[in-house]
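Of the protein chains in this complex, all but one are displayed in their positions.
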Amino acid sequence: MKNQTNLNHHISQNEKVPFTNNAAFCIGTGRMNLALRHEYHKQLEKVQTEIGFKYIRGHGLFHDDMAIYQTYMEDGIEKEEYNFTYVDMVFDDYLSLNLKPFIELGFMPEKMASSGQTVFWWKGNVTPPADYDKWTRLVCATINHWIDRYGLEEVKSWPFEVWNEPNLNAFWKNADIDEYFKLYDVTARAVKSCHPHLRVGGPAICGVDDERWMRSFLMYCRENKAPLDFVTRHAYGTEMPENDGHYVYQKLRKPEEFMLEPLGSREIIDSFPEYKGMEMHITEFNTSYSPLNPVHDTNQNAAYIARLLCELGESSASYSYWTFGDVFEEAGVAFTPFSGCFGLLANGMIPKPTYFTYLFYKDLYETAVAKNDHFIITKNEHGDFRGIAWNLVLEENSEAASLSVKLSFEAEKGTYFILKKTVDQNHGNPLKDWLNMGSPSNPSKEQTALLRECAKPLITTAQSKVNDDILNFEFGLDANAVCFFEIKKITPQCDRGFNPKRIAGAI
Amino acid sequence: MKNQTNLNHHISQNEKVPFTNNAAFCIGTGRMNLALRHEYHKQLEKVQTEIGFKYIRGHGLFHDDMAIYQTYMEDGIEKEEYNFTYVDMVFDDYLSLNLKPFIELGFMPEKMASSGQTVFWWKGNVTPPADYDKWTRLVCATINHWIDRYGLEEVKSWPFEVWNEPNLNAFWKNADIDEYFKLYDVTARAVKSCHPHLRVGGPAICGVDDERWMRSFLMYCRENKAPLDFVTRHAYGTEMPENDGHYVYQKLRKPEEFMLEPLGSREIIDSFPEYKGMEMHITEFNTSYSPLNPVHDTNQNAAYIARLLCELGESSASYSYWTFGDVFEEAGVAFTPFSGCFGLLANGMIPKPTYFTYLFYKDLYETAVAKNDHFIITKNEHGDFRGIAWNLVLEENSEAASLSVKLSFEAEKGTYFILKKTVDQNHGNPLKDWLNMGSPSNPSKEQTALLRECAKPLITTAQSKVNDDILNFEFGLDANAVCFFEIKKITPQCDRGFNPKRIAGAI
Amino acid sequence: MKNQTNLNHHISQNEKVPFTNNAAFCIGTGRMNLALRHEYHKQLEKVQTEIGFKYIRGHGLFHDDMAIYQTYMEDGIEKEEYNFTYVDMVFDDYLSLNLKPFIELGFMPEKMASSGQTVFWWKGNVTPPADYDKWTRLVCATINHWIDRYGLEEVKSWPFEVWNEPNLNAFWKNADIDEYFKLYDVTARAVKSCHPHLRVGGPAICGVDDERWMRSFLMYCRENKAPLDFVTRHAYGTEMPENDGHYVYQKLRKPEEFMLEPLGSREIIDSFPEYKGMEMHITEFNTSYSPLNPVHDTNQNAAYIARLLCELGESSASYSYWTFGDVFEEAGVAFTPFSGCFGLLANGMIPKPTYFTYLFYKDLYETAVAKNDHFIITKNEHGDFRGIAWNLVLEENSEAASLSVKLSFEAEKGTYFILKKTVDQNHGNPLKDWLNMGSPSNPSKEQTALLRECAKPLITTAQSKVNDDILNFEFGLDANAVCFFEIKKITPQCDRGFNPKRIAGAI
Partner (left out) sequence: MKNQTNLNHHISQNEKVPFTNNAAFCIGTGRMNLALRHEYHKQLEKVQTEIGFKYIRGHGLFHDDMAIYQTYMEDGIEKEEYNFTYVDMVFDDYLSLNLKPFIELGFMPEKMASSGQTVFWWKGNVTPPADYDKWTRLVCATINHWIDRYGLEEVKSWPFEVWNEPNLNAFWKNADIDEYFKLYDVTARAVKSCHPHLRVGGPAICGVDDERWMRSFLMYCRENKAPLDFVTRHAYGTEMPENDGHYVYQKLRKPEEFMLEPLGSREIIDSFPEYKGMEMHITEFNTSYSPLNPVHDTNQNAAYIARLLCELGESSASYSYWTFGDVFEEAGVAFTPFSGCFGLLANGMIPKPTYFTYLFYKDLYETAVAKNDHFIITKNEHGDFRGIAWNLVLEENSEAASLSVKLSFEAEKGTYFILKKTVDQNHGNPLKDWLNMGSPSNPSKEQTALLRECAKPLITTAQSKVNDDILNFEFGLDANAVCFFEIKKITPQCDRGFNPKRIAGAI
């Protein structure tokens, strides 16, 4: 039998709790070349229409499949030339979708690389430049091209981040900290040489040996007067992976543990008088860092992210969910549409549960009146409430506990419309429907259409009358359910002669 | 406390029951001029994309707002000319949406009418022609224009029906039976004069004094050798109206009573040796004949229509639901989006419950294996089943009875995917959500979008293993619920390493 | 043999000539109910995408087919109610197309009218209200509904004009000037009673007895302190009509004569110290005021309007071309797509020549450097030029004179891109192509598609090098040709190895 937890809370109109909603500031993406794909465009268009992120960040700007850096021989001398055909197509598309690039400067063009070490199925070169002058010219030529094409004012709004996760050998040869500082210094100065108001930051580290890296990086910048406009890092919520076939399984850390990383970095930054209060961008985050972990496709992921989003804005200017969609090739090409990849959307335009977490956060009001481990509640100037509640359950294989929520809202006399949208194991969970279908590797058009149809929250509405300044709102949440609710004062109208009591199913 | 009825049934693969699914043969529409509207086009496009009717029938072809019949004076003589601008726009649009017109020849152009009696807010003239030669020329000119524009082969596939409900004074002055026979005779011969293979029929009566009309009409045709290719009538399921403000309330007749009308006409037709087995088209049907009866917007209507659709095909070549959408002006302009109008869709592109009844019928297989007052079950050549079940409850204001259905399907050993889509009081019932919103007369864009989001069936999926030739499928239906289900044998796949047991919410 | 006129002109960078481009401020439309049509929506969407007007004005807000004003009997007393279903659909659509309504308050609901006099095929009632209190309540209810729905800030940006052409008996019974002043006074005060910042104006007269009307109106307002925020009038450029069948033929007045009307009204307004400099809106203008005059479909019309647009902004805050499209029913339903109706677009989404006049004006820069009877030339801050030239020929049946234009632009040394788009008898003149087709009344889908394909300007490009501060640009214009040109300094690029001399047809 299921366990049940009870949660009671009174919400008053005038309470205020800290909450900064940066959920839609930035979103992650597969490598830049994938932005040329049709399915990618369609997914991003849907995401932008319905959620509307402001920035997008991904790898591979200087990877050879973007073809920017080119050389040729003339009179026995190697000459350089730059090809902006593809990057223009990508950025034109981003801008047309109301997205700005959060630029990651990397990886290394093969012809400029100091050695052959690569990362991912798509073989990004992760070695320092053989010649830093070539690198500088590449960075400057690229930025100047953007200034020509999009105007200085536009480019000034694009943050420039130097490289990705240099504290891992996988992404930066030998995780060589001094070499990274050199790269950072050279690159930051190159950016500023294009225009001093362009904004640059690093060190883009993940949570491995991160305290030492963060502290050393800031010391380096301070001592060398390296330009620094913001600090970046990543954060993931999983422990050691266990492999099985195409997949990876990992235990999720508790959200409280997850939060230690951004909070720790915040503390380090603030310990430097020069950098105290400086913007920190979490340029990647998610539960698992593996594109093969099925957790990404689950409603547990939706609940976990819902829990994080209510808190991350206090320390961080942004936290970029890694990634918006499943057009992604770091671990090769997925065999099935539910392959454990990072996306908010599965291929075939199928929203995963976490997609709805983002939809729900987009719809919150600005002012928070209550917040805890299970919900966040906001209000607007009319006294309407919007909130999100979740029931994150991390224990595997246990009898899942359901949560019973009883909220009492301070509300003036009148009539209220109550809206609730719920995503849980049985609603908005296409992974489960796909399993019921027999988990087809290559679903037919009809199966994919049905999965899209299934991938919707359960919506319920109600009307409530308040006579005594209290509106009671009770609901249950199954394990890993996430729900959005709105409580809105209304003035009911009634058309002449319209009598709901005489109409079947109306009340 | 609710009453519950239990229903048990065993379905074998090889049973066959009579069932002819003509649900999508024809659909009704508001008057032809409304087909020029933008909201009309969008609604019809949605209906055609998702349901796909073959024919469409409505009033007002010769009404003055279509501007076909024109006269002018030249040298002191009145001359006639015809303007096909609007009718071409309408028919071009229909054909582009894969719809053919089921032509209703009427009403009377004012300049040709014998008197000024009109029907509806839009004032359709319902009097005989002052000059039958003018009428004949009008009919012929119009049909010949269509043959020129669309080709004879196309026009041969359009049925021509003479007038609408002449057995009511409202639609035909004095309900003058002899005058109608004259009109029919003249018109049918005019049609045939354009091409002998064009198909013509009548008498398009409703259920008032219908036996006498039907019998007299057939006798007239026989005796006068009036051309007759098919017979038409209407059928509605409500009793006397009670008015209140903008609305009309009526008691629904039992479906068995409803069926007496088509079956009675069938019997009369078959009693004429010359006409035995002749196609009968029910060119209008619905619960209520009033566009002001809120029943049309309810899930009770969906259940009632579901009940009728399983049976009507046995007597009738078609039965045209009156109407596809709420762009309609017979009783004036509706004050609210849930105004009791006939449409499958409410204005604002909001599907009503009955819309889903049609979606469900569209997805049935051809061969029926079981059918009764509560369900129809079909199968395909692979042994997959698709069915529709409903729980029609007609008693007003009583404690609604729920229905518990237990079906056992003859099924070979293996794994099955089970899909269920349910429309009931709480799902796919936007009328209720609109009431909860405060029944706004003019919902905002956001409210309308939310209503569309609410107007979806609840979808559930499951997987079932059969070891012993029987698949048991049980479910409950609340009052006036309608559900669609599919039971399909599958061969589950499992990607290498994919382990649902390790994935939260997957099983 | 053709006559040819030569025109030489030197354009210097620093010359400035007066030019206010209000061409896209407002556009006319068929009556409001037609805004519910599908073809209307498509045409307006095209117009807004490509030209982008700010306001739209038409008749029929209170006409019965909009169904706003309703009455019913209760307890033997007539009660009023208002139905905003249709007007909301129309205004929602306008706003979604980035258009605001320029409200015309009229005509009279039948149930409120003092008598039965109507105008147009669609029978707009043009009589004073039988009861001015009813009218006041209607105006206020409607405006307050808009404030509720769209917000006060939005509605404050909508001008309110009282009635249409009251100086004609056709539009205002007996052209009763005192009755109009009463209507104006009551209505203006009603508008202001909704909010004092709402803006109201009149007298919406056309060019018949207009001086007396204008002067008397302003005197009335002054003496009675009737609210007045702007003045409105109409202006058309044709003389007496001659009828033939469905058509009307008229002589065009010279543009100079046309200009006398707005300039005369401007002078009258400015002669009142209280009203000096007050905004004047020409809420309708065109060549002919008849929707049956084929001139509207011609390239002569395009040249005539091009001529007017270069000058009207000096006296008038707006001048609303009557109308954007041919969904229009004042004179009934057109028998053919080139029926002499007002639209920039013919039905079937076919641009007429005047459509391009508007496209061309939209693309002008703000600052004018040269302007005369044959062209207007503007420049931007980079020294690029854009201009429009036309060759208006009014003489009928004469040997059309062609115009040879030689412009010399002051231009710094460098390379220039020259773009020219021409609409003349043989290009962008679908009327002529339709005549060549045999003037089919009801063109097929293929014929309509071909007409759209034909309805494009001839585009030519060139490159020019300037060595001596002068760029010479010569071109010819056939009778009634209109052309747009751009002269833009460029920095040619040349991809490595790309050699136009080796490429056929490249240079």
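Chains: A, B and C, in written order; residue numbering restarts at 1 for each.
Quick note on the criterion: contacts are C-beta pairs under 8 Å (C-beta built on N, C-alpha and C of every residue); 3 or more make two chains touch, one makes a residue touch a chain.
None of the values given here were measured: they were computed from a predicted structure.
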item	value
Candidate in contact with the missing chain, chosen from A:Glu15, A:Asp88, A:Glu110 or A:Asp229	A:Asp88
Identified contact with the non-displayed chain, of C:Thr118, C:Ser339, C:Thr378 or C:Thr448	C:Ser339
Identified contact with the non-displayed chain, of A:Lys46, A:Lys134 or A:Arg149	A:Arg149
Residues in chain A touching the chain absent from view	36-41, 67, 70, 81, 83-86, 88-89, 92-93, 145, 149, 332-336, 347, 441-442, 444-445
Missing-chain contacts mapped onto chain C	243-247, 249, 294-295, 297-300, 335-336, 339, 353, 393, 396-397, 415, 417-419, 424-426, 429, 431-433, 435-441, 450, 453-454, 456, 458-463, 479-480, 490-507
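What we mean here is this: only the chains that are shown with their structure count from here on.
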item	value
Reference chain B; chain at largest CA-centroid distance	A
Chain A-chain C separation of Cα centroids, rounded to whole Å	49
For chain B, residues contacting two or more additional chains	335-336, 441
